[in-house]
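As you look at this complex, bear in mind that one protein chain is not there, while each of the others sits in place.
Chain lettering (A and B) follows the sequence in which the chains are written, and residue indices restart at 1 in each chain.
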Amino acid sequence: MKTTKETLKEQIIQTLNLEDITVDDIDDDAPLFGEGLGLDSIDALELILLLERGYGIKLSTAAEARPIFKSVNTMAEFIESNAKE
Amino acid sequence: MANRGVKIIGMGAVSSIGVGIDATLESLRSGRSGIGPIKNCATTIDVPAGEVGLTDNEMAGLLGLRPHRHSRTTLLATLAAREAIGEAGLAPDTLKKAALISSTTTGGMRETPLFYAPYAKGEGMGPLSHAWRHPTANHTDEMASALGIGGWRTTISTACSSGANAILTGAMMIESGMAETVVAGGADALCAFTLGGFNSLKILSGEACHPLSEGRDGLNLGEGAAYVVMTADEGKPSCGWLSGWRNTNDAYHQTAMSDDGAGCRASMRGAMEKAGIGPSGIGYINLHGTATPNNDQTEMAAIEAVWGGKIPFFGSTKGLTGHTLAASGALEAVFCLLALRERMAWASAGLTTPMEGHPPALGSNGPLEAEYALSNSLGFGGNCTSLIFRKA
Partner (left out) sequence: MRILSSAKFSDETDVKGLIADSGARRRMSRLIKMGVATGMECLAKAGCRLPDAIVCATGYGFLADSEKLLGQMFTAGEGMMSPTPFMQSTFNSIGSSIAIMTGCHGANMTFADGWRAVGSAMVFSQLLIGSGEAGTVLLVAGDELTPTLEATLGRMGMGRVGVAPSEGVAAILFGREGGMGAVENLTPTTTDHPVEKSDWAYPTASVMRLIDTIAGGSTAAYETSGAKCIIRL
């Protein structure tokens, strides 16, 4: 049974087209932006859409998104407390 | 040594601030903005925009064209180009050999959903005529046909710098002797696709935009078309000159400019080099000035690098018209020509508190005695174009 975090990692890889990265390559705690995976502002926009499309969570500003997207851990926590079916 | 440049003998413009040059000038003088709630375009994006105050049927009627046979982009383009050709007073023979360099980012995209939506839902294709009108080249062919422009033609599409690049290309063709008369400009109709796309980049403002202002939070989209007629013919009286031009690339990121605006700096310097003048020769700068935090910041950085402490009157007119995409470079070329002709620098519409740490944009229309005006158009993909105009 896949965990939320595994599913989330797969979704991140797919949405952001991370060609050479597998689920195992992404550390739960590693920073997603800046260093770590090195994602940028366009990726942030795509992840905002992922939250809306995949989990029904709507963020109103990009600034609101920053702390949520710090790592897979923070994203998974946020999803678990806010997801609407 | 100042370069005389290429002679402009006609101009035409359609936007939310007016259909035709006279109405447009009236709005520039009074500062009347065309931005408001979207009335003529079905969309779920809740933002204001600068819509042209004519329906497709009304435009077709004005042009003597059959309704429902042309994309809105084509109708806008044809209306503006007809005015430019009219002012230029081109003989039918000259028109038959005149080159047409048009530009657009949307082409027939406003109408494409009518063709594509049933297909996407598995119901088979919609009316084929909309597919026919989808490509960017279609509007160029249709306007050429409607107006009898019979020479070499092409369609440029470089996002927000398209219209300026069309004019630049026309000037190069005349200067090289490849063409004697050129009609050049751009057109874009407002559509759900573009609204949705810009919304996905989160660069739209939910209210009327505030270019060059502290706390600005995004742009308004607009629609429109503008064209100029340029010629090598020594005999024709001019309404202005295109003295300098340069297209460069920022080579930094697809949708954002580098912090110091290197590409814009290079296009402004390059245009001045072409015109054979220095920064002190420019009396008015019409910025690209979309009111996104990134654009205005980087464009100002570039301007300050070039002019240092002595920046001439400057401002953005997108607070009046919205960002008309491909039309913007051509529309703002017309605004510069009008500024020089009327001896008036246009206020930076929508200005609230000027950006901190920068000289303020022009708060109200001011007298302009200078000979030259410069217009910037900065597009997605780092495309930067600067055009320098000279009084007639």
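Quick note on the criterion: a residue touches a chain if its C-beta (ideal position, glycine included) is under 8 Å from a C-beta of that chain, and two chains touch if they have at least 3 such contacts.
Just so we're clear, the structure is a prediction, and the values are computed from it rather than from any experiment.
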Self-check item: Identified contact with the non-displayed chain, of B:S33, B:T136 or B:N220
Solution: B:T136
Exercise. Give the residue, chosen from B:A23, B:L62, B:A192 or B:A305, that touches the chain omitted from the document.
Key: B:A192
Quiz prompt | Touching the absent chain when the full complex is considered, from B:L54, B:M173, B:A347 or B:L374 | solution = B:M173
Exercise. Please pick, from B:S16, B:S33, B:S71 or B:T158, the residue that touches the omitted chain in the full complex.
Key: B:T158
Practice problem: With the full complex in mind, choose from B:M1, B:A91 or B:L128 the residue touching the hidden chain. | Solution: B:L128
Exercise. Extract the touching residues of chain B with respect to the undisplayed chain.
Key: 43-45, 99, 105, 109, 112-113, 116-117, 119-121, 125, 128, 131-132, 135-138, 140, 150-159, 165, 169, 172-173, 175-176, 178-179, 192-193, 195-197, 199-201, 246-255, 262-263, 266, 379-383
Quiz item: Tell me, which residues in chain A touch the chain that this view leaves out?
Solution: 16-20, 38, 42, 45-46, 49, 52-53
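Assume only the chains that are shown with their structure count from here on.
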Self-check item: Touching residues on chain B, where the partner in the complex is chain A
Solution: 200-202, 254-256
Practice problem: Within their complex, state which residues of chain A touch chain B. | Solution: 41-42, 45, 49, 62
